[in-house]
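Left out: one protein chain. Kept in place: all the others.
Now for chain A:
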């Protein structure tokens, strides 16, 4: 290991010669690699005004709350609280994202399961929290009736967008559609 030791010597000399002595600014924090990545994700977020995040439970429970208030589209004026649960394997594995309220939506079922390609089969470690938020926002702005999770909502959206809009509004008011009671999400 002689070669390595020589290389270490060189590095040590470089460090000593560099004008800035090794700054002890950042206290040695021991964090897992996934936590480091998450912190970095949050630090580089550039959120549109209709999205707020709450990272209070991130360090303790690896839980991130994402509040989306669409300012246009079918879901305008509603407040939608998504919960993203991260694992130690992030960003190899995506977080599990659920909607905490019931919604009338072709790609989100009434249990809050979200069908978004980048959260499952198209996930890649180069994606981050920002991509997830943009994906969720897109889902609310442009519900997609092809390959749906909630088939009833998809059928209505496909056959009559006007009726779909009325049903979405009544669901957001907390009314029932076809015997399913929805949560009130309008202020």
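The rule is simple: a contact is a pair of C-beta atoms (placed from the backbone, for glycine too) under 8 Å apart; a residue touches a chain by one contact, two chains touch by 3 or more; residues count from 1.
The rule we apply is simple: contacts and distances are computed from a predicted model.
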Chain excluded from display, named as in UniProt, from "NEDD8-activating enzyme E1 catalytic subunit", "Mitochondrial import inner membrane translocase subunit tim17", "Ubiquinone biosynthesis protein" or "DNA replication complex GINS protein SLD5": "NEDD8-activating enzyme E1 catalytic subunit"
Full-complex contact with the absent chain, from A:104, A:123 or A:182: A:123
Chain A residues that touch the omitted chain in the full complex: 1-4, 7-8, 11-12, 15, 18, 20, 22-23, 25-26, 28, 30, 32-34, 36-37, 40, 88-89, 91-93, 107, 109, 111, 113-115, 117, 120-121, 123-126, 147-149, 151
